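Questions regarding the structure given below will be posed in turn.
Shown here: the complex without one of its protein chains, the others still in place.
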Amino acid sequence: MASTFGTNIKISIFGESHGMGIGVVIDGLPAGEKLDVDALQKEMNRRAPGNDPTATPRRESDIPEICSGILEDTTTGAPLCAVIENANTRSVDYERMSRLPRPGHADYTGAVRYNGFNDVRGGGHFSGRLTAPLTFAGAVCKQILARRGVTIGGHIYAIGNLYDRPFDMLRVHPEDLRRLTQMQFPLNNPAMESQMRALVEQAHSDGDSVGGIVEVAAVGVPAGVGSPMFGGVENVLSSIVFGVPAVKGVEFGAGFNVTRMRGSECNDPFTIEHDKVVTTQNNSGGILGGISSGMPIVMRAAIKPTPSIASKQHTVDLREKRDAILAINGRHDPCIVPRALPAIEAAVAIGIADLMKEVGKL
Amino acid sequence: MASTFGTNIKISIFGESHGMGIGVVIDGLPAGEKLDVDALQKEMNRRAPGNDPTATPRRESDIPEICSGILEDTTTGAPLCAVIENANTRSVDYERMSRLPRPGHADYTGAVRYNGFNDVRGGGHFSGRLTAPLTFAGAVCKQILARRGVTIGGHIYAIGNLYDRPFDMLRVHPEDLRRLTQMQFPLNNPAMESQMRALVEQAHSDGDSVGGIVEVAAVGVPAGVGSPMFGGVENVLSSIVFGVPAVKGVEFGAGFNVTRMRGSECNDPFTIEHDKVVTTQNNSGGILGGISSGMPIVMRAAIKPTPSIASKQHTVDLREKRDAILAINGRHDPCIVPRALPAIEAAVAIGIADLMKEVGKL
Amino acid sequence: MASTFGTNIKISIFGESHGMGIGVVIDGLPAGEKLDVDALQKEMNRRAPGNDPTATPRRESDIPEICSGILEDTTTGAPLCAVIENANTRSVDYERMSRLPRPGHADYTGAVRYNGFNDVRGGGHFSGRLTAPLTFAGAVCKQILARRGVTIGGHIYAIGNLYDRPFDMLRVHPEDLRRLTQMQFPLNNPAMESQMRALVEQAHSDGDSVGGIVEVAAVGVPAGVGSPMFGGVENVLSSIVFGVPAVKGVEFGAGFNVTRMRGSECNDPFTIEHDKVVTTQNNSGGILGGISSGMPIVMRAAIKPTPSIASKQHTVDLREKRDAILAINGRHDPCIVPRALPAIEAAVAIGIADLMKEVGKL
Partner (left out) sequence: MASTFGTNIKISIFGESHGMGIGVVIDGLPAGEKLDVDALQKEMNRRAPGNDPTATPRRESDIPEICSGILEDTTTGAPLCAVIENANTRSVDYERMSRLPRPGHADYTGAVRYNGFNDVRGGGHFSGRLTAPLTFAGAVCKQILARRGVTIGGHIYAIGNLYDRPFDMLRVHPEDLRRLTQMQFPLNNPAMESQMRALVEQAHSDGDSVGGIVEVAAVGVPAGVGSPMFGGVENVLSSIVFGVPAVKGVEFGAGFNVTRMRGSECNDPFTIEHDKVVTTQNNSGGILGGISSGMPIVMRAAIKPTPSIASKQHTVDLREKRDAILAINGRHDPCIVPRALPAIEAAVAIGIADLMKEVGKL
């Protein structure tokens, strides 16, 4: 099904980019969890548009209104619904969209899927704007996970062909993750920021866009979370992370690099440390046989360049069934990677909360 | 949940490597589908061990016995169950496994998850042997999909650092896929076979193993299959493909390469061809906004090197809580990639069948 | 899971009786369905309080605001969310509830389930008020079903020991159902109204309440909807109908009366009528082996007397762990049956829509 996720913690996301509002219902949260509403808003602000030159100038305050499921800021166990108003919609930009599908967007496939009734204004339900309620749900899960000793965070691993220093998968520390969360442009090596920004700026001034990679880690997940076959950590996390628009690849631990390793190099040896079973390297990204090993869980997601670009593109006129040229005039992100990061962290948080609840650890 | 997958077509896989048998229940198949039992067996043989020097010498005939759901080789609409006997089990190889977890395997995480009650003989339910019932279920789906014009196939894209010619994502043809299926070592460029085999053989003689990449395509999936957010083609396929042991990464279309592209390069322009909307390149891998575009669906999966290797490895003695050295004496695949290929094709077939049934196209 | 239902059409209900608002997300609706918003409101008004002497005098306008999923009153295929504001909340009535659980209510079991964090004001998420979003979702499904020739309606079959004329299960007609929907006190035999109202009034003046039975029919469901075992029409409808608070029994067709029949009497003989297979009686209530037969689907639900009564009751003080006497001063329905009717019709409509979509008939 489209816009629902989860087994033990279920989310149901709704809304369109230029409709009245967007939001999420979260069912299955444990009762008695005090929510820090300011911290929730901070997570929302990390994703919100209009705050950074890499992002669209469309401004949205993105203040979620919690309609249900809490009493005195504490979860009641009943479904929590949050609604975010769409304040700043300029539909004029998108008028021709239903006729001239934008390359790289869901305009065409959405029209086929929904017989032309899909709301194309701003991408409708396919819009990246729908990551706002996802980010909210993730922010709620992050707070609950934090009380169980789990910290989730990430950084911009690549923009175009410029790479940040990757996580040391063996030693990534909760403090590192928390520090990254405070940064407007989260990098392990902040010296990369100016080059990366220049790359984005160049693309922008060329009427173009760039993609990149985000790397996210979850530290503190106890061993024994997840299940074999289709209930594994990789299965569950990938199935929610691909819900963030523009993700075209997901990898865990050493990821695609494992394919060039030998077994003797790839296998993470076990040892005893402080009476605990650990590994001396972490190519598995904290997951063996779908189940967490207690080591940091590390994943990467490939983000394609924003498909909305100012340059002219070849498309078709769906009504007249002929080729056409499209120029998109709306406000767009020359690089979506920084705003995708909190959304992907959120997806990881929701997935891990769902899995931990399955084994009675939430 | 662990070993079940699917919404509209549901599979439930059971069995352990060294138990009585393994199998699968498939619920939701359309009624009235004539199954070619010989063709099913041919798919099973592609995955079966003992047939190729890259694979373990353990021989299993892997003949599925269909207990239910068919009458005169035709589906009845009731759940189809197939059981495969485990004939050739040499448990003596695995005696110490519950004490000395094998690096890179689920022995340790499985023991934590199941409080030490998991069957570790041959990896138990975590064994690659469980891809046999998956391959069977996929073979059934492939036959049903073929009648709807959908062909699924793949090739060994990489072994170690040796690469086959990738699919031309715009033009991959059903005939190409069928031809690959007939090959014992499926490559787009068969000239690579000897080098790749030599690489595997070298690893084998070193008591080691190598990984690789498989690339799978589904041709003929109509536009409009899949859903936004969490019900997209990428979400569904990744959630089942990560169920094949040893997969550490999944990508669609240009995959991680999109991260180094600009939008103007990455976006697939639309055009009209024979009155049909198509794209003039296929970086999206046939998926936009989670929904099929009608172009070939192309994905790649990263397969880690077989973790069972002959060389000595560092591990721990779980009973005595101390470091230990492990030497594995069983029969193992120096390279699992060729046998993973039919399993991943099967996973893709099941996922696509599930999605096509959702929109009434199966 | 708690407050979500459905496989092909999914609803997720949220809200508490005395919170900010209540609502529902409906995912999986077909695209292109024009909604008659006035007709939706009429269904809401049938359930709304304050309109009839059998009901609580609490007034709620119950105007659902549709946030998403429609464009120009037509479904887009994206999730439809509707929110209903809670206008009239008098929390003072319920202050002691968390300490003194009301007999017959979920106050005690909810406190155990949610460790005392559940919102007890007005019953919180357990309140009958949550049938408002259910009724809304059902009203949407009813309109979509009507276009497929399916009509759903019902009547008050019993209040206390006073019985209306039951449906003629063989011949219940869409017109009958539509006529009942227009009645404020829907009865097949309107002559019963005054007696029934007198019974309710007597209970009310005694500080007490009465229960009853509703009977609901769905006419026009084609043969072949539903599945064997756990996917049958009875399984699906009962699993949603028991979601209406106060339902303690559900039966289909002749229901519990079948237990006193012989097979020769109970079996519905088949015949050909106008080239169509029909039955000459309908004890099965239109369902054989879980699958619709094309005859009217008829079910009944037993509704317990409203547990909130003015008379003093024995309860316990949960804080002081001692027996206590409770007097409830809030506004309550002396008989919930008339307001339960549209909610149960809605539940049936949602269940049937879900099942019809499964077999491609929605």
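Just so it is clear, A, B and C label the chains in written order, and each chain counts residues from 1 on its own.
The rule is simple: contacts are C-beta pairs under 8 Å (C-beta built on N, C-alpha and C of every residue); 3 or more make two chains touch, one makes a residue touch a chain.
These figures come from a predicted structure and were not determined experimentally.
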With the full complex in mind, choose from B:Pro49, B:Gly69, B:Gly211 or B:Pro342 the residue touching the hidden chain. B:Gly69
Hey, which of C:Asn86, C:Asn188 or C:Ser292 is the one touching the hidden chain? C:Ser292
Considering the whole complex, not just the chains shown, which residues of chain A touch the missing one? 7-8, 78, 228, 358, 360
Residues from chain C at the interface with the omitted partner, ascending: 1-5, 7, 13, 101, 103-106, 108-110, 112-113, 125-126, 130, 158, 160-161, 203, 206-213, 223-232, 234-236, 238-240, 242-243, 245, 247-256, 258-272, 275, 277, 279-280, 283-285, 287-294, 302-309, 311, 313-316, 318, 321-323, 359
Mind pulling the chain B residues that touch the left-out chain? 1-4, 7-8, 10, 12-16, 19-23, 25, 27-28, 31-32, 65-69, 71, 74-81, 83, 110, 113-119, 124-125
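In this text, only the chains that are shown with their structure count from here on.
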What chain is the most remote from chain B, judged by the mean position of CA atoms in each chain? C
Over half shared numbers or under half: where do the identical copies chain A and chain B land at their interface, same or different? same
Distance from the mean Cα position of chain C to that of chain B, given in whole angstrom: 46
Gap in Å, rounded to a whole number, between the CA centres of chain C and chain A: 38
Using the average of all C-alpha atoms in each chain as its centre, how far is it in Å between chain A and chain B? 26
Note the residues in chain C that touch 2 or more other chains, in rising order. 7-8, 78
